[in-house]
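Mind having a look at this structure? Questions to follow.
Removed: one protein chain of the complex. Kept in place: all other protein chains.
What follows is subunit A.
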């Protein structure tokens, strides 16, 4: 399980490099692309893991952090951006989540979190890891 985000990061960076360099390097991109579907499946597998309590707690934290009214619905698949959060807000949300759950989110991971579900999945994974080492 722990190996998943590492490969994910590596793939994205290699994609970025490919995108920025000349067209000559477009050939290996096909290989990289074939790596994406497998990434998606792994993400779906993880998303089944997140418990509803975690998701609800994340929703609550997001709500208070963004000072949203009680009538605003925060669903697991809500994007932070569509709730009116900018990148600074996202950093704040991740920091609050870190504190609430007593975990530490790495820089690369925190930039990949865009929805409540993604946050909840990552939290579950990190909490599990923490409990395993404790």
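A few remarks follow.
Keep in mind that, in the parts below, a residue touches a chain if its C-beta (ideal position, glycine included) is under 8 Å from a C-beta of that chain, and two chains touch if they have at least 3 such contacts; residues count from 1.
Note that in this section contacts and distances are computed from a predicted model.
Chain not shown in the complex: UniProt lists it as "Complex 1 LYR protein", one of "Complex 1 LYR protein", "Coatomer subunit zeta", "Glutamyl-tRNA(Gln) amidotransferase subunit A, mitochondrial" or "Terpenoid cyclases/Protein prenyltransferase". Although one chain is not shown, part of subunit A still touches it, namely residues 12, 15-16, 19, 36, 81, 86-88, 91-92, 94-95, 99, 107, 110-112, 114.
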